[in-house]
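Then we have chain A:
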Amino acid sequence: MTKIKSLDDLRQKKQQLEQNMEIREKSDHPESLVQIKVAMATCGIASGARTVMNALVEKIKKENIAAVVTQTGCMGYCYAEPTVEVKKPGQDPVVFSYVDVKKAEEIVDKYIRNNELLDGILPANYQTI
Partner candidate 1 sequence: METVKLTIDNKHVEVPKGTTILQAAHQAGINIPSLCYMNLPHLAQEHKPGSCRVCVVEIPGRKNLVPACATPCTDGLVVLSHSLRAINARRTVVELLLSDHPKDCLICPSSGNCELQKLSITMGIREINSVENAAMSTYRKDASPALMRNMDKCVMCRSCETVCNEIQTVGALSAVNRGFMAVVAPAFEQDLTDSPCTFCGQCVAVCPTGALTAVDNTFHVIRALADPNKFVVVQTAPAVRAALGEEFGYQPGTSVTGKMAAALRALGFDKVFDTDFAADLTIMEEGAELLDRISRHLNGDKNVRLPILTSCCPAWVNFFETNYPDMLDVPSTARSPQQMFGSIAKTYMAQKLGVKREDMVVVSVMPCLAKKFECQRDEFKVDGNPDVDYAITTRELAHLIKIGNIDFKSLKDEDFDRPMGESTGAGLIFGVTGGVIEAATRTAYELFTGKKLEKVDFHELRGMEGIRTATVNFDGTYIHIGIAHTLGNARKLLDGIRKGMYNFHAIEIMACPGGCIGGGGQPLHRGNSIVLKARMDAIYKEDFNKPIRKSHENPEIIQLYEEFLGKPLSEKSHHLLHTHYFSHPKQ
Partner candidate 2 sequence: MYKMQLLVCGGTGCRASASATIVEKLNESLKAHGLTEDAQVVTTGCFGFCEKGPIVKVIPDNTFYTQVRPEDAEEIVAEHILKGRKVARLLYENPETQEHVSDSRHMGFYQKQMRIALRNCGVIDPENIDEYIAREGYSALAQVISDLTPEQAIDMVKQSGLRGRGGAGFPTGLKWEITSKFSSDQKYVVCNADEGDPGAFMDRSILEGDPNTIIEAMAICGYCIGASKGLVYIRAEYPLAIKRLQIAINQAREYGLLGDKILGTNFSFDMELRYGAGAFVCGEETALIASMEGKRGEPRFKPPFPAEDGYLHKPTNVNNVETFANVPVIFLKGPEWFSSIGTEKSKGTKVFALAGKINNVGLIEVPMGITLREIIYEIGGGIKNGKKFKAVQTGGPSGGCLTEKHLDTAIDFDSLVAAGSMMGSGGMIVMDEDDCMVSIAKFYLEFIVEESCGKCTPCRVGNKRMLEILEKICQGKGNMEDLDHLRNLAYVIKDTSLCGLGQTSPNPILSTLENFNDEYIAHVKDKRCYAKQCKALARYTIIPEVCTGCTVCARNCPVEAITGERRQPHFINQDICIHCGVCYTKCKFNAILVQ
Partner candidate 3 sequence: MVNFEINDCHKKTIKEICESFGNRRSELINILHRSQEHFGFLPEPVQLEIALNLNMPLAKIYGVVSFYSFFTMTPKGKHPISVCMGTACYVRGAEKIVEALEKELKIKVGQVTEDGKFSLDCLRCIGACGLAPVMMVGDVVHGRLEPEMIKDIISKYE
């Protein structure tokens, strides 16, 4: 370990370390964040949901968006996997179908940033535990 020699050192250190804690900080108040859920049941994983989720996490970090990405079980749209649900604060959730890496980035750029809807929206009619 290197010594922390000054107040500035400490601030820098904190910034470096924050990322890993961010996920826990955000979980304290998810309602104020964009909540992104990736369906990750067998069908989802088979259709590449894991790659999509990774892409979303990367993109959000890059764009510095206050969002939290979680996974969820099968939403019942196995035909349209991978599916991604996005819930913006104060809005109803929206579910996107056939999401791949490219579409994932579009979701962030268009829907999350600018509230533009994309193709392939599914009705959100399920209950989660």
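Observations on the structure shown:
Following the convention adopted for this analysis, a residue touches a chain if its C-beta (ideal position, glycine included) is under 8 Å from a C-beta of that chain, and two chains touch if they have at least 3 such contacts; residues count from 1.
Here is how the candidates were picked: all candidates are chains of the complex that A comes from, given by their letters.
Keep in mind it's a predicted model, so treat the numbers as computed, not measured.
Per the touch definition at the top, the candidate among 1, 2 or 3 touching chain A in this complex is 2.
Note for the complex: chain A touches candidate 2 at residues 1-7, 9-11, 13-14, 17-21, 23-27, 30, 37-42, 44-45, 53-54, 57, 61, 68-74, 129.
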